[in-house]
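First up is the structure itself, then whatever we jot down about it.
As you look at this complex, bear in mind that one protein chain is not there, while each of the others sits in place.
For chain A:
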Amino acid sequence: MSGSKPRAAAVPGPEKKKPPPGTGGPLSRLRGRRGSGDSASRTVLPRTESELLALETVRPEHVLGLSRVTESYLCKPEDNIYNIDFTRFKIRDLETGTVLFEIAKPSTSEQDEDDDDCGEVDTSAGRFVRYQFTPAFLRLRTVGATVEFTVGDKPVSNFRMIERHYFRDRLLKNFDFDFGFCIPGIRNTCEHIYEFPQLSEDLIRLMVDNPYETRSDSFYFADNKLIMHNKADYAYNGGQ
């Protein structure tokens, strides 16, 4: 009753953590949660797709200015001069550890697909994936997405992924991951944490009722030059 506010530290718990100075290196970018679309525009200019298509080289700061998913690809398949190949993808709920979805690229003609109730995938041309999840997926808080990829004969410096998720013309979330250096001829695995943005009930309803209007662009850079561009779209009405 003395008027002091209840102390947040009354229950022992973690303080809000800011990264210590000098540790803003590659690993700190893997969290992705600081790449919120709302705050992405410190020194970023708004860009249109046609502006970027006219550029000689597309750089990370260019795609960070995009306000909607692109209609076309911003690079050609042959721009992947490092022969980076994605071989496995897995999603798990970090709250429970449950694997929600996993798919591995068939090594030969044999399919190695594990179809969970939550997802079905249709692939085409290797640069586009279509996902179908149940509505429950949008209620998840923290998800770990594991990507496995191989690198060709040349080492990759500063391999970086920027992934942007949109519903219609609205940016939901921006993820920015710096893998750093990639050893040539080697397979690597990366799991990054996706913390779901807070979605209003209305938005959830819209996303469920409008399958495949949630879309994402994944841009991959080596030494700040765009080398790969993958796309995906998502439905959340699975099982209905």
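As a working rule, contacts are C-beta pairs under 8 Å (C-beta built on N, C-alpha and C of every residue); 3 or more make two chains touch, one makes a residue touch a chain; residues count from 1.
Everything that follows uses one rule, which is that contacts and distances are computed from a predicted model.
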item	value
Record-based protein name (UniProt) of the chain missing from this complex, from "Histidine-containing phosphotransfer protein", "Glycoprotein fp21", "ADP-ribosylation factor-like protein 15" or "Palmitoyltransferase"	"ADP-ribosylation factor-like protein 15"
Given A:182, A:207, A:222 or A:235, the one touching the chain that is not displayed	A:182
Hidden-chain contact residue, picked from the options A:160, A:192 or A:229	A:192
Hidden partner interface residues of chain A, rising order	9, 12-17, 20, 23-28, 30-31, 33, 94-95, 97, 141-142, 144, 151, 179-183, 186-193, 195, 198, 201
